[in-house]
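One protein chain is absent from this view; the other protein chains keep their places.
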Amino acid sequence: MVSGCLAKIVFSDTRHNYLLHYLAALGVVLLTPVIFGVSRLDERLAAQPLEFFLPLMGAILMPAVFMPEQNESIRDVVRSKKTPYPGVCFMRLLCGAVFITVLTGAFVLYMKSMDSVVTMRLFAGSLASTFALGAAGFFASAVSDNVIVGYMTAVIYYICNFGLKDKLGVFFLFSMTTGSFDEKKWLCILSVVLIAAGFVLRRLFRER
Amino acid sequence: MEKKIVIKNVSKFYGRKQALFDIDLTIGQGMFGLLGRNGAGKTTLMKTLAALHRKKGGEITVCGVPIEKAKEIRAMTGYLPQDFSMYPSMKADEALDYLGALSGIPKAERKKRVTSLLRKVNLIEHRHKKVRELSGGMKRRLGIAQALIHDPTVLIVDEPTAGLDPEERIRFRNLLCEVAEERIVILSTHIVGDIEATCENIAIMDEGKILWKGTVEQLIENARGHIFTSNVEKRFMPQIKKEYIVTGMLSQNDYTTVRIVSDSEPDLPNTVLTEPDLEGAYMYCLHSSGCDVRGGEE
Partner (left out) sequence: MLFGKECRRILTSLTFIIYCFVVGLFFVSQFIDENKGDPYIPDEKISEDHDIIIDSAVDCLANEYLANNYICYPLGFYKSVRLKEDDSQKVEECLLEITGLTHDELMDIRDSGEHYYVEHGIQETMYYEIGELPVSDTITYERFCELMGQVDDILGGGSKYKVDDLVANYSYVPMTQEDREAIISDLYDKDRVVGGYARLFSDYVGIDLGIMPVFVAAALVSADRRKRVSDLIYTRKISSLKLIFTRYTALVTMMFIPVILCMISADIHLIRYFDFNDLALYKMFTLPTFWLLPQLMIVTAAAMIVTEVFSSGIAILFQFAWWFYSIMADGARLSGSISKFDLVCRHNTVFGREEFMLSKNDFIFNRIFYFIAAIVITAITAYIYELKRGGRFHGIRLFGKNSIFRHKA
């Protein structure tokens, strides 16, 4: 990619298509200390905000990747350019992931400064849950070509974690609050598989 | 490398429905018109050429590059869809700049091209307007500018003049002709006037097949001896429309002068053989290929 192009694409895209999403994700982080205790928590209690609430950032940012081109005419114009359209979408996903990682990291540091026991594995576990939740929404919106279905899927997955709890097995998002970390690697695998499958299936069915 | 697009035996399916049937076509430099009724398969063919659709069978090469190499194809192709839209909140110049970035043009060059293209399409004064605030004609001009932003060898424009007022339409055609001097420009339309004013070579499509290909003159020549005018009483018009292909009507008092496309001389009063025009020739082509183009009860 020619230098400057990438920056331009990312900047314009963020400004015009995702500003509100990023603000909403930031809102989630800012709201967390209001709802949850963040000071002097042991590892298990510290996992609560990191698992119950921060993953909503994934649900906000990741299903919206295909949103700006839901209008087919816009999609055709964007797709007719040299930069591959899946590349643009992947870049959005990457920007979202970086944003999520930075905010989660900042929040973890904030909790640490409030004397809570936040470890590296809590940080990684929180990210795994965030990406898994977001990837579920991403996959659904990629396949259905409907962002609302993407959000719906993410919300359903989230609710299932309250309702079905450990019946979800390795896909349980809130395992750290029960002291288990094994699920997290499965959530990482799930995220990668869903994102890859989302791109592949979309290519097969939606962009013929 | 020779500037031409070669399409051989290309088919395309949407699920089980076949949209293109063994298309064979060679398109050289200059303006090429693709004429056909709504739903004839023009847009499908155009999107296939722009590497937006994948073909099922056959072979397409654009200036020697097989269509499967989508990235290379997109680098040398500009595409203006039938219903051009862009992110509504972007300003005209911003949209162009963004699409230029997607085309991989370096920043400095992009800046120059954006200004020169906006000037070329007469949008320089409106460059700070948001896409949603542009009129239909302006939007279409922005569309052509974005298709040209990376100076493509091939320009594909799908029904560019539909919905434009006559003034805008003429301006748009002239712009296309100007652009076509050093490029291959493929223009699809169902408006015969657009082709007449701009294209030398044309193809006529219907139901996913190429019915005819050649020059405009050949098409007109083809229809010679099949276009007639008659002067008939108005009250017979419904009957005439039902029986013949009527391409034009002019009413005066109780009489109407009708232009009719027919294999043989129609059995109507005051009928004379006339010099064919492109519209008549097009209708005759459709008719002679077995398409039902009569006006019916309308």
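Letters A and B mark the chains as written, and numbering starts fresh at 1 in each.
By definition in this document, contacts are C-beta pairs under 8 Å (C-beta built on N, C-alpha and C of every residue); 3 or more make two chains touch, one makes a residue touch a chain.
Worth saying up front: this structure is predicted, and the values here are computed from it rather than measured.
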Per the definition of touch given earlier, which of A:L26, A:A124 or A:I156 contacts the omitted chain? A:I156
State which residues belonging to chain A touch the missing partner chain. 15-17, 19-20, 24, 34-37, 39-42, 45-46, 48-49, 52, 60, 64, 67, 70-71, 115-117, 144, 146-149, 151-153, 155-156, 159, 163-164, 167
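What we mean here is this: only the chains that are shown with their structure count from here on.
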Hey, how far is the Cα centre of chain A from the one of chain B, in Å? 44
Okay, in this complex, where on chain A does chain B touch? 1-6, 8-9, 12-13, 16-17, 68, 71, 73-74, 76-84, 88, 207-208
Going by the contact rule set out above, which residues of chain B touch chain A in the complex? 14, 47, 50-54, 70-71, 74-75, 77-87, 89-90, 94, 97-99, 101-107, 110, 143, 146-147, 150
